[in-house]
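Yeah, one chain of the complex is gone here, protein chain that is, but the others are all in their spots.
Order as written gives the chain letters A, B, C and D; numbering starts at 1 within each chain.
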Amino acid sequence: MSLVLDMALCALILGVGLATVAGHGVFRAVIFFITYGLLLAIGWARLGAYDVALAEAAISAGLTGVLLLAAHGRLRRLRAAEEAPLRPNLPAALVATGIALALGWAWFALPDPTAPDLTAALPQSGVGNPVTAVLLNFRAWDTLLEAIILLAALIGLWMLARDRAWDNPLGLRYHARAGGVMASFGRVLPPIGLIFGIYLVWAGAEMTGGAFQGGTVLAAVCLVSIMADVLPAPRIAQPAWRLALVFGPGVFLLSGVAGAVFAQGFLALPPELAKPAIVTIEAALTLSIAVTLVLLVIGPPDEGGQDA
Amino acid sequence: MTALISWLVLPLFAALAAIALPSRARLPAALLGVGLTVVASIWLTIEVWNTGAVTVSLGGWRPPIGIALRADGLGAALGVMTALVMVAVALAARHELAAKVAGPRIGFGFWPLMLLLWAALNAVYVARDLFNLYVGLELITLTAVALVAISGKAAAIAAALRYLLFALAGSLLYLAGVVLTYAAHGTLDISLLAARTVAPGDALALGLMTAGLLVKTALFPFHVWLPPAHSAAPAPASALLSALVPKASLLILLRIWFEAMPELATPMTQSALASLGALAVIWGGVLALLQSRLKLIVAYSTVAQLGYIFLVFPLAGGDGAAQPWAAGAWTGAIFQMLAHGLAKAAMFLAAGIYIAAIGSDRLGDMRGLARALPMTGFAFALASITLLGLPPSAGFTAKYLMMTAAFASGQWAWALVPAGGGLLAAAYLYRPLSAIFARDTALTPRPIPWAWQTVPLVLAALSVALGLLSSIPFEFLQIGRPEQAAEGL
Amino acid sequence: MNLTVFALTGAALVGLGVYGLIARVHMLRRIMAFNLIGSGLFLFFGAAGARGVGLDPIPQALIITGIVVALSASALAVGLVVALARSSGTACLPDEAGDT
Amino acid sequence: MTTTLPLLLLMTSLLPAAVTFFLAQDSHILRNTLQLGGAVIKLGLIVWMLFAVATGATYEAEFPLAPGLVILLRIDALALLFISLSGALWLLTTIYAIAYFGTKAELSRFFGFFSLCVAATTGLALSGSLISFFIFFELLTLSTWPLVAHKQNKPSLAAAKVYFTYALPGSAALLWAIIWLESATGPVLFTEPPDLSGLDPAALRAIFALFIIGVGVKAALVPLHGWLPAAMAAPAPVSALLHAVAVVKAGAFGVVRIVYDVFGAENMTALGVGVPLAIVASVTIVWGSFRALQQDEIKKRLAFSTVSQVSYIVLGAALASPLAMIGGLVHLVHQGLMKITLFFCAGIYDERAGIKRIEGLNGMGKQMPWTSACFSIGAMGMIGLPPLAGFISKFYLGLGAMEAGAPWVLAVLLASTLLNAAYFLPLLYRLWFLPRAEDARGDERASGLVLPAVVTAAATLGVGLLAASPISPLGWATLIVTQGYGP
Partner (left out) sequence: MSMMYSGSLAPFAVLMWPLLLGLVPIVPRWRANALRLLPFAPLPALGFAIAGAPGSVEIPDLLLGVQLGTRPDTALLLGMTALVWTVAGWYAAQVMERGQAAGLFASFWCLTLAGNLGVFLAADIVTFYIAFAAVSLAAWPMVIHDRTRAALAAGRVYITLAVVGEAALLSGLMIGAAAAADLQISTVRAAFADAPFGTVGVGLLIAGFGIKAGMVPLHIWLPLAHPAAPVAGSAVLSGAIVKAGLIGMVLLVPEETGWRSMLIVLGLLGAFGAAIWGLSQQNPKAVLAYSTVSQMGLLLVLVGAGSQGVAYAALHHGLAKAALFLCVGMMMLATSAAQRRAVVGLAGLVALSVAGLPLTGGALAKLAGKLGIGEMLSLAITLSSVTTTLVLGWFLICLGRVSAKPQQTPHWGGLFSVVMVLGVLALILPWVLWPGAVDVPRDYVWHPSNMLEGLWPVLAGLGAVALVQRLKLPAYPPGDLLRLFGKHKLRPAFQLPVGNHGARRTKRPALRLLLKVKDAERALLHWPFAGSTLMGLALVLAAFVWIAT
């Protein structure tokens, strides 16, 4: 039964994926893409990877989707949203099929699974969720760099601003109609989201959730608030925003260095201090990730509300 | 170990500081970070020299659970080269990309991007984990793309987007290989992988990773993104992009082919890679010959120069790794990486000075610039010597070691590549040189501060000095080398 | 068996994405295709990580990291596409702009 | 002392070069002092070593670069022969150049590269291993290029380009040959010729050919000579340097090293490469002379004459007989003396009388007697008129040819003599016997220009007159060959 269910789900995923690639119109493709992300999150849940499912839904489907939608909107205003219909491309089809078949073959050629034995290590990690343990303890270096990547992407994005617009508020001007849906939505949603986000971070230590998932939710809250004019649009020149950006990675780095100074090495967490340390790092990271994601979505400062 | 960690985190801290601090404190913080990181890199080098390769299991978690870092001779040497280039770039950027000159946007963005790139490079140089390498590579890619786009010109945006497209395709291929490797072996640590039992899917994983890394290294025929990208960036950024960025993916290629999966390196694939390298030498050289802008010439020269390094696969890879000539070939390839890094950075910084002086890098406009800017002209000439592989530069040492290995291993045809490539390099570098040193001047240059002019000169001189004093680096590079051949040829 | 379904779906998604990445001209399409490939790979990876006794957390952690990396890259790419459109009026690479 | 001396010798030109680059254009006195000081000190060192080496002393200094890449500086008799020539001529050329340029532009650059060029030549002469030879060979190429291009006008830039176009493939061939050989034999030191027995003769022949192509470009062997006549666009001191002190000499010296210290006469004979090389040299001798005949620019004529004359050295080496070897070696010095005299004079004619073409020489003998006399001595030496230097070389080459059983070489020498006469005698005739053009004015009251020419002309006569004395170049060359050099 479950096999049929999974096969149906996979067929659906493939169908929506195909629609994303082959369908007409960029906008529709974006919608398909978001749908695809959500379906995939279900798939992850079917696989039991709830952390991934959450990340997929929040980041891949949610944030990437919002990014693409916003971009599509801007492109439409720039009259660059149209595209040529898909023309069959035989070489591309060949290599695509080749790669897919090769991967498929590789699946069947995989030797017996060997996974590192974490049973001894997990209790030392300070957290109950093994995924969080891996992310923030065993492979904390990856995660640190990952947070830095996010930051780098933001700096890179800012570099796409025009020089004369540098001091402008970030992103396009949104003016929510006073008393409109957005305005009231913007007042109601943030507190709920805030709580949910913080919960995700906290829960991440033991159950599903974590800094990135939580940060995404917080970012969404933040975005809505900005759109609703609850929060003023940030400017690069405002030190608080920049401080918020580097806060998480900074804390992470510092704790790593502290590990080198006080414990057995860089990024080392003594088991007894591991949990509070991880929670602290996660909290700081969440804040920074949220801010970074917000700023990534609203984009570089723009000129006087006009795109052209 | 402390040296290694500080070498890794100092640029990160500096980058964060550069982001967070107000504009007047940004430059001092960045420069302080640069200085401290240089010290750290020298410290690390000394430590590696004294005690051999430095290995660290991060967080105290040994692979396969955690991530290990290992600074061997190769990584540390690249680290020092990177530090030198970074200092030079920082000193040049102080003038060229100051907020007063280049605007507040570049004045803000360049420093964190540069420092983040540095951190990422350092991370890649010592990483032993394939996924960690992927993360490092992505950080490099994103910062590099941002540096391409930083000038804000339409051409730069297009070039950056194209670069990103190619690079992301490469990343995905690499990631696919990583996925297959972990699925098959449950570990991503290079040392552990070296001891694995070969799985059938390893060939596919290796092929995918290699192809992905080739794009990032801009090997022919995937070099096309490089010249527009490197020429569109401001000169200090170009220096970073050309001198350092391709080296990272190249290093990963070396790690995989020589350390993680050496038994999969068969003559046929090695020859295929080297053939692409040879083609790159020719193709890059010919196209450099056809350009009329200095930065494009220099960028195409990067395509050509990177090609040499791929000769290392047939000369020192696979079964050949245990042969007596392998040390020479291996070291020669790395000398080429180091020499090219220094010389190419010098060239781009020199180009930056010219652009600052006359506002153009067209060869026709650059006529006679050596008169007003003799040190820069001299720097460019010295760097050319290295790229040509003329003695006593490090480029020559590299060429010599590789050619010797080619003959010693009986694969003399590969020796044609450095020999012919040098001639091609002479041909394409002759044009800018003759323009710079022409008697008549096309444009009257703006004065350039003396301190700025010395920067490329010092770099270029270093690339020559590396050849003059190559015995110590040679020995250094043997530290932690996968196959310890006692003595080269 | 269930895992095989997901793994093969992942492989097929990679194939789809590769086709889209190469054959589609609009850069937003390519960004989506890029994400499609990435998620396909992750699906494959997740399926592989689930083969053992328990669920291997390391692939999951790597996948989450990968997703964030992909997001970062997508964000920069989207920004570049918009900037390109702003400066050249098209969301396609200059040499392919005529194909629209 | 044994290690510092080679270094010192190198430094006497390298240091002035390094400092000169950074001197201001108008610090003439400092620059000239540096240049002359370096040259004088170097000459002093050389003289000192001449005596030491004659009594059997050797000096050696070694700097390892990378495994197999060792710079070895070693002073042996052959090195000293070359270095004495270049050292002495460097001093004279420096004096000449200082007078020639006066206060013209870009002098720091010029003299910097000038000294660098001599440093490279010194290093080349002192090289005790193939790879050090190559390194200095390249340095020579690089440091000469800016000299050729010095005037920075169209012809000189074109000439510099042509120079590079020839020199770099030559270098590539040389490097190829070195690496090919060394990959089989290990690093080659000139003191101990490598054991070639294990190598395939065909491969050895190919290596030999590559070697000859490599150094042949510098030695201007036909058909690799095209750069030399083009390079006459350079100022006269540079021509002197190219033709007499450094560049072509380096090529010829390289041939000698390769033939005798790398391959050795026995292997040459066994491989059968001596005769082809001799033929190439002969073709060069005749062709160069023939082309010289067709030139009506003085410097071009001299340039083609160099093409021809330098191959005497190659011929001497190729014949693989002791007497021919002596002839070749001594011609290394003799040709330098004669050709530098000629170029000095050509420069004086150009600079002081505006004469570039041979018609301009008409009747200048009376206007510029010293210059013309020196020019005549140089030219007659080139023809091989006794008792001038060229005769001695030619005589030994001829004897060597007979000794080596190659009488056809005599025909080459004969043809060369006739052709030399055919292109030089008309110049002398014009100088001394034709009436001067109405507007021709020459003023040779420039002792800095004339004195070096007089000295080299006197030396041209002197080395011929005192050829048999042990301190003459001939004596030295004989010493080299009898010290177990030749076969």
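Following the convention adopted for this analysis, a residue touches a chain if its C-beta (ideal position, glycine included) is under 8 Å from a C-beta of that chain, and two chains touch if they have at least 3 such contacts.
Keep in mind it's a predicted model, so treat the numbers as computed, not measured.
Of the chains on view, those touched by the hidden chain across the whole complex are A, B, C, D. Interface note for the absent chain: among D:Leu91, D:Met232 or D:Ala421, the touching residue is D:Ala421. The chain that is not drawn here is touched, among residues A:Met7, A:Ala70, A:Ala92 or A:Ala203, by A:Ala92. Listed by residue number, the positions of subunit B touching the unshown chain are 162, 165-166, 169-170, 173, 198, 200, 202-208, 210-212, 214-215, 221-225, 263-264, 266-269, 272, 283, 286-287, 289-290.
Contact residues of subunit C toward the unshown chain are 18, 21-23, 93, 95-96. Although one chain is not shown, part of subunit D still touches it, namely residues 291, 293-296, 323, 366, 383-387, 391-392, 394-395, 398-403, 405, 407, 410-411, 413-414, 417-418, 421-423, 425-426, 429, 432-434, 464-470, 474.
Keep this in mind: only the chains that are shown with their structure count from here on.
Subunit D has its Cα centroid 42 Å from the Cα centroid of subunit B. Rounded to whole angstrom units, the spacing between the C-alpha centres of subunit B and subunit C is 28. Each of the following residues of subunit B touches two or more other chains: 64, 131, 135, 138, 142, 145-146, 149, 157, 176, 183, 186. Interface residues of subunit C facing subunit B in the complex, by the touch rule stated above, are 14, 21, 27, 30, 34, 37-38, 41-42, 44-45, 48-49, 56, 58-59, 62, 65-66, 69, 72-73, 76-77, 80-81, 83-84, 87-88, 93-94. Interface of subunit D with subunit B (complex): residues 21, 64-69, 71, 109, 131, 134-135, 138-139, 141-142, 146, 149, 151-153, 157, 160-161, 164, 168-169, 171-172, 175-176, 179-180, 182-184, 186. If you check the complex, the residues on subunit B that touch subunit D are 327-328, 331, 374, 378, 385, 388, 390-392, 396-397, 399-401, 403-404, 406-408, 412, 415, 419-420, 422-423, 426, 430, 434, 437-439, 467-471, 474, 487-489.
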